[in-house]
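Removed: one protein chain of the complex. Kept in place: all other protein chains.
Let's look at subunit A:
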Amino acid sequence: MGTTASQLPKDSLSEYQELTFLTKQEILLAHRRFTELLGRDERNHPNPRVPMQVILTLPELKSNPFKTRICQVFSTSEDKDGSLTFEDFLDLLSAFSDSATLEIKSHYAFRIFDFDDDGTLDHSDLEKLVNCLTGETEDTRLTSEEMRQLINNILDESDIDKDGTVNLSEFQHVISRSPDFVSSFKIVL
């Protein structure tokens, strides 16, 4: 489908297969979905970017509470607007794919949860995370007392060096024991 410009060249396809956890069909599907997101005039652009607002209309991401974070983490754009190139998009799908390793999944999960990009999950990150998980509506929100209790409990468990924050290795330590992280940290086109 589409013009020859929207087709993936063969050698880069094999390179993408080498570099991601995706199969050939998945990469081709991703490419098709990606070109569908692009406007008509952008398709002939050598390395087009899709703005975050357009990416978020994908049904796979639409109801995800972390959708903006996901875009920001995988975006390589200089001005941090969360826009994705095709390669960024592939990175995203690869990390969320079925066969990705625990290490890479937990790494990206950490970066997604690290809302202020400072390399650790501190009190405010955890609070934002809880708010994301409990949804926007008022009746599902936790009270501030519950929130404090919850975050204290979490820090008690996973903050091994007791510096008040959860860093990457602590996070990975916790995640690696979890029986169902790998099966739920998935996005499939």
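The criterion applied here is as follows: contacts are C-beta pairs under 8 Å (C-beta built on N, C-alpha and C of every residue); 3 or more make two chains touch, one makes a residue touch a chain; residues count from 1.
Following the convention adopted for this analysis, contacts and distances are computed from a predicted model.
Between the names "Large ribosomal subunit protein bL21m", "DDB1- and CUL4-associated factor 13", "Transmembrane channel-like protein" or "Molybdopterin synthase catalytic subunit", the one given in UniProt for the chain missing from this structure view is "Transmembrane channel-like protein".
The residue touching the chain not shown here, chosen from A:Pro65, A:Gly119 or A:Gly164, is A:Pro65.
When the omitted chain is restored, the residue from A:Ala30, A:Met52, A:Cys71 or A:Leu126 that touches it is A:Leu126.
For subunit A, the residues touching the chain absent from view are 15, 17-21, 23-25, 59-66, 76, 87-88, 90-91, 94-96, 101, 103-104, 107-109, 113, 126, 129-130, 133-135, 137, 140-142, 146, 149-150, 153-154, 156-158, 160-162, 171, 174-181, 183-188.
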